[in-house]
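One chain of protein is taken out of this complex; the other chains stay put.
As written, the chains take the letters A, B and C, and residue 1 is the first residue of each chain.
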Amino acid sequence: MSHRKPGRLFFANPGPTNIPDSILRAMDHATVDFMGGDFLEVYDDAVAGLKRILFTEGEVFLYTASGHGAWEATIQNLFSPGDHILMPDAGYFSRTWGTMARQYGLEVEMPGTDWRRGPDVARIAERLASDKFHNIKAVCIVHNETSTGVALSMPEVRAAIDATNHPALLLADTISSFGSFEVRMADWGIDAVVGGSQKGLMLPAGLAFTAVSTKALEAHQHAKLSRYYFDWTKMLARRHRSFVGTVPVGPFYGLRESIRLIEAEGIEQVWHRHHRLAEATRRAVSIWSGNQGVSFFCTDPKRRSDSVTAVKMPDGHDAEAVRKIAYDRFNVSLGAGLEPLGGQLFRIGHMGDLNEPMLLGTLGVVEMSLRLARVPLARGGVDAAIDYLATA
Amino acid sequence: MSHRKPGRLFFANPGPTNIPDSILRAMDHATVDFMGGDFLEVYDDAVAGLKRILFTEGEVFLYTASGHGAWEATIQNLFSPGDHILMPDAGYFSRTWGTMARQYGLEVEMPGTDWRRGPDVARIAERLASDKFHNIKAVCIVHNETSTGVALSMPEVRAAIDATNHPALLLADTISSFGSFEVRMADWGIDAVVGGSQKGLMLPAGLAFTAVSTKALEAHQHAKLSRYYFDWTKMLARRHRSFVGTVPVGPFYGLRESIRLIEAEGIEQVWHRHHRLAEATRRAVSIWSGNQGVSFFCTDPKRRSDSVTAVKMPDGHDAEAVRKIAYDRFNVSLGAGLEPLGGQLFRIGHMGDLNEPMLLGTLGVVEMSLRLARVPLARGGVDAAIDYLATA
Amino acid sequence: MSHRKPGRLFFANPGPTNIPDSILRAMDHATVDFMGGDFLEVYDDAVAGLKRILFTEGEVFLYTASGHGAWEATIQNLFSPGDHILMPDAGYFSRTWGTMARQYGLEVEMPGTDWRRGPDVARIAERLASDKFHNIKAVCIVHNETSTGVALSMPEVRAAIDATNHPALLLADTISSFGSFEVRMADWGIDAVVGGSQKGLMLPAGLAFTAVSTKALEAHQHAKLSRYYFDWTKMLARRHRSFVGTVPVGPFYGLRESIRLIEAEGIEQVWHRHHRLAEATRRAVSIWSGNQGVSFFCTDPKRRSDSVTAVKMPDGHDAEAVRKIAYDRFNVSLGAGLEPLGGQLFRIGHMGDLNEPMLLGTLGVVEMSLRLARVPLARGGVDAAIDYLATA
Partner (left out) sequence: MSHRKPGRLFFANPGPTNIPDSILRAMDHATVDFMGGDFLEVYDDAVAGLKRILFTEGEVFLYTASGHGAWEATIQNLFSPGDHILMPDAGYFSRTWGTMARQYGLEVEMPGTDWRRGPDVARIAERLASDKFHNIKAVCIVHNETSTGVALSMPEVRAAIDATNHPALLLADTISSFGSFEVRMADWGIDAVVGGSQKGLMLPAGLAFTAVSTKALEAHQHAKLSRYYFDWTKMLARRHRSFVGTVPVGPFYGLRESIRLIEAEGIEQVWHRHHRLAEATRRAVSIWSGNQGVSFFCTDPKRRSDSVTAVKMPDGHDAEAVRKIAYDRFNVSLGAGLEPLGGQLFRIGHMGDLNEPMLLGTLGVVEMSLRLARVPLARGGVDAAIDYLATA
C-alpha cells in the first residue's frame, strides 16, 4: 500500500463485524485433516455451542457459503417447484430472498410494506386466515432488516400464525440479529433459522447455516427442488452432519473461540450490552435530529434495531459524502444505503465485539463527518450518548 | 486439548494442503469493507494474479464455496435441463460430478473406465465422432483424479475434440492440478476450469472458482438451470465481477500473498519442483513394492500424478492401519482411500508448499508405518528418494 | 480466563503503546538463523530505517533489553568511575537514571526542579559556565518525562551548552518522544540518544538502543566502567554492529514494518498527528478543569507533551479510583501516577498508532469515569475535542 491511515480502522458497517483478536488467532491455524480426531473434537464442541446459543436441540446444517448461500440452501431443501410462500417485502434483503425463491420456481407472495416500519403482523395473520386451503407453505421473515434497521418481533409473528392454526413453516433470517439480540429458536417455534458467521458470531464471512426444527426436517423429505452442494440429506449421512465436500477447518477453531467468548460474557449479557450500546447510539441520533438534521430511518421506536441504526439524511444531502469523510479522514467505516436507498441513509453497525469507547469513537466521528459535510445537525449527540452510558 | 503430539503435523493429505505462514498471517486480518478502496486494490491484484497463473484472460468467477460448489456453479451456469454431457467415470470425483449433474436434470453419459488407468482418450474421440447431431454439449474431464492419483493430458483431450470438429465445450476439474502442475487454459482450449483455493494455491478451503472462455460465456446466455447464489450474470453486474452477496476479505489477502509466492518462485519452477518431489516419492514406492509389498494404484507410469501418489496395499492389508500409525505415533497425516477404495490404498499428497526435507520426513514415516503395520516391503525407499533428490 | 471484557482494550497508558496488527503479524514469525542471509537483509533494512527516522548517520547500538537496560548500557559505555555528570531531577525517570549512574560510581549532580515545569535551561547554562575545569562530562536530559507529561526543548539545551563552549556530552532520553514528536539527532547535536521499541515505534517492549555521535564514540574509547552484555566495542566487531550474544529476530521483522508504516505516513506527518491528537486531549482537559475539577499537571502550556498528558486530581480525590472504573467497566487502560505521584494524577498516553476515534473513545471514557468517581468537572470535554478535531 502506498498510503497509510494511522490507527485502527473502526469498522461500523452492520456486518461483517469486528473480529476479536483471539478469534483471528484461533483461525490462524495450520491445516489439519477434517476427518482426524483432533479436529473432530474442536468441531463437535463448536457445533454444540452454536446450538446452545441458538436455543435449539435440532439439526444445524453448516455450509461453506455466505448468507445468500444459506438462504438458497433453505429454499432448495424445503420446497418443491410451484410451492407458495409468503415473504413480506420489508427491505433489500427480504426482497432478495423473494427474488431468489422465484428463480427456483416458487410462487412468492411479497406484500409490500412501509420499509420504514416493517411488515404489519396483523396483515400476515389476515392473509393466513384467508388461506383456507393452506396453500401457503411457509412464512418467511427477516428478523432484522439490516438494510433499514427495522427489527420485527418473532414471537408476534409466531402468535399470528398460531392464531390462525395455519400449518405454514416459519422461516427466519437472523443473520444480523443472532448473537446480538434475543433469538430463541425452540421457544419461539421457528422452523428454520438462517444465520451466518460474520455478524454476532464475530467471525469472518464464509460459514453460514440453517438450524431446523423437526417439522422442517419432515418438510425436507418432500422437497423436490434440485440440489447437491447444499443437500441436507447428503449432510445427514456424514460424520459432520453438515457440508457436502471439504469441511473447512479454520472457521471451527474460530467458532469454538467465539462461543467461549459469548458464554464467558453470558448470552443474555451480550444481548443487554447490544441494547445498551444501541440505545446510546439512538440518544446521539435523537440529538443530531434537531435543526432539521438527520433522522431515524425506522419510524417505529419499538422496532429500532439493537444491532444497526439506519440514519436518514435530510433532503438535499448525500449520505455517501458523510461516509467518505468518515472513512478517508478518520478511518471509520460506516454502512451505505443499499439500493434503492443509496445516498439516502447511512448505517451504523453496533454489533459484535463492541464496547463503550469503540462506540463513542464512532459516534464522535459521525458527528464530525456530518459537520464537515455541512449537514444540518444539533450538536451534542456524543454528549448525550456519554450521559446515557455513564448512568444507565 | 488433553493430549499433545509434539512437533509439527506433517500434512500429506492430497489437499487441503500446507499453508505457508505468510499466507496464514496475511489472512489473519481485521475486518475491512469489501466495497472500500483499500480492499479493492488487494482484490484486483489477487484476481489479476490468479488469471496470470491460469494463463487466461477470460472471466474468473469466484465463490464462497468448496470445490463441490464450484462444480455446481459451473453446471448451473452452462446448462439447461435435459442437456447431454459426457463425463468419463474415472474415480470418486468424476463420479461425483456426474451424479451432481444428473440431480440437475442433465443427461449424463458416464462411460466407465479402468480407474487405475483413467479414461481412454481414443474412446472419447470415437464417441464424439459418433455424435453426428452434436447432442453432446460438453466433455467434462477431471484433470487429476485426486482419489486415484491418475492425471490426464488435457492437450490430448483437446486434440481428440478438435479431430472430430465437435463443438462441445471442454470442462476441466483442475482442483488438484492447478498450481501444482501445468495448466494452460487458453493454449489448451479449455472452456471452463474449475478450481479451488485449498490445493496448489496453498490457501485454506473456502474459495472456489470457475474460469471461463468466451465460448463458455456465450453458452451461459442460453443456460436455463435455476440459480441465484452462483449466478454468473448477477456477478458480471457487480464491481467484483464475482460472488453473490458478501465478498469474503480474508481469502484475498491470502490469495495475493499466494500469487506473490508462486511468482517469486516462478510458476514453471513450481511445476518443476512438484515433478521432482513426485518423482522422489515414486522412487521410494518403487523400492517398497519389492517383496510383494505396496504398489502404485496407477498402472500407467506416464499418468502418475505429480501432486498425489495413491499407494495400493497388498492383499490382506488395511491402509487404514498404516494411516493410523503414521498419524498417532508420528504426527503425519496421509490421505485415505475414498469409497469404494477405502482401506485399499492410502494417498501421499505432495503438492503445495513442499520441499525436500518435508517430503523425506513424510516418506521416512511412511516407511516406518508400513513396517510397524507389518506390511511386506523392500526397505530402502527413503534412500532411493535421497539418491534421486541429491542427483536430479 | 474466567471473565471477559467485551470489545477492544483501549490502551492509553503512556507506553508501551498500541501495536498495529501488521507489526504483530510480522513478528509472528518462525525462527530463522540470525546469521542467515535472509534475515540479514531484513535486519539491515530495519536498522537503516531506524537511522533515517532518528536523523542520524552514526552508530545505533541495539540491545535485547528494556529502556532501563539502554540507560545502563549508555552509562557503562561512556563513563569511568568517578566521572561527573549533570542530570536535572525532573521526574521519576530522570531520578531513576541518576540513581543508576550513582550505582555505577559516577558523581551525579541532580539539581532539583519543579516537576510541574521541568528543568530551567538557564540554570543548566549557568552551571556549565561555572564549571571552569570542565569536570562535567555529560548533561543528561529526559526529553519527555513520561511520568509528568513535561517535554523539554532539546535545541534550547543544546544552545545553552554551546553558549558556554562546554565540551560536555549531551545525552537525551527520547524513550517517550522519539517517533511521536520531533527528534533530530544530528541537527540538534545530541551525542547519545536513548530509545526503546515500545512507544513511538509501536513495537512490544524488548528492544532498546543508544544512537551515538562520533564524539560519543570517542568518549567510549576512554570509558572504564565494567561491561560485557552491553559493550559497544564487542558490538562493533560483529556483523550486526549490535548485541552481545543471540540476536533476536522477531523484533526486526516488526521494526521493518514499523519503519514502513511511519514512512508511508511520513515522519513529519506522524509528528503533526501526535500534536493534533494531543491538542484535542488538552482541549478536553481544559474544559474538565472547570468547577474546580482536574487540572494539567504540567503548568507550562508550552511544555505540555504531545505524547502524554498527566491529569492532576483535585484535592481529596484519588486518581486510582478513576483508573479502576475506566479499566473495569469500560476496558480502557490509563496510566497511573508513578511514585511519589501515585494517586495524585493519571496519565493519558496519546502516542503511537492512534487516530481520532481511538482518542475520542478514550476521552469519552475518561469523562464517564470522572463522573462515576464523583470527581468535580465541567462537562463537555469530549465535545471540545470533537470541535477542535473537526476544524483543525
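Operating definition for what follows: contacts are C-beta pairs under 8 Å (C-beta built on N, C-alpha and C of every residue); 3 or more make two chains touch, one makes a residue touch a chain.
Predicted, not measured: the structure shown is a model, and the values here were computed from it.
Trainee: For the chain not shown, which residue from C:Leu86, C:Ile190 or C:Val249 touches it across the whole complex?
Mentor: C:Val249
Trainee: Kindly state which of the options B:Ser213, B:Thr246 or B:Thr362 is in contact with the chain not pictured.
Mentor: Hidden-chain contact among the options goes to B:Thr362.
Trainee: Could you list which residues of chain C touch the chain missing from the display?
Mentor: 1, 8-9, 11, 13, 15-19, 24-25, 27-36, 38, 41, 64-69, 71-72, 99-100, 103-105, 196, 198, 204-206, 225-229, 243-251, 327, 333, 336
Trainee: Take the complete complex as the reference. Which residues in chain A touch the chain that isn't displayed?
Mentor: Per the touch rule, chain A residues meeting the hidden chain are 21, 25-26, 28-30.
Trainee: I need the residue numbers on chain B that touch the omitted chain, in ascending order.
Mentor: 1-8, 10, 18, 20, 28, 261, 264-265, 270, 273, 330-332, 353-362, 364-365, 367-368, 371-372, 379-380, 382-383, 385-386, 389-390
Keep this in mind: only the chains that are shown with their structure count from here on.
Trainee: Drawing the touching chains as a network, do you get a line, a ring, a star, a complete graph or other?
Mentor: It is complete, because no pair of chains fails to touch.
Trainee: Among the chains, which is located farthest from chain C on the basis of C-alpha centroids?
Mentor: The chain farthest from chain C, judged by C-alpha centres, is B.
Trainee: Suppose each chain is reduced to the average of its Cα coordinates; what separation in Å results between chain A and chain C?
Mentor: One centre to the other, that is 45 Å.
Trainee: Mind checking the centre-to-centre distance between chain A and chain B? Centres are C-alpha means, answer in whole Å.
Mentor: Chain centres of chain A and chain B, defined by C-alpha means, are spaced 35 Å apart.
Trainee: Report, in whole Å, the distance between the mean C-alpha point of chain B and the mean C-alpha point of chain C.
Mentor: The computed centroid separation for chain B versus chain C comes out at 54 Å.
Trainee: What are the residues of chain C that contact at least two other chains?
Mentor: 28
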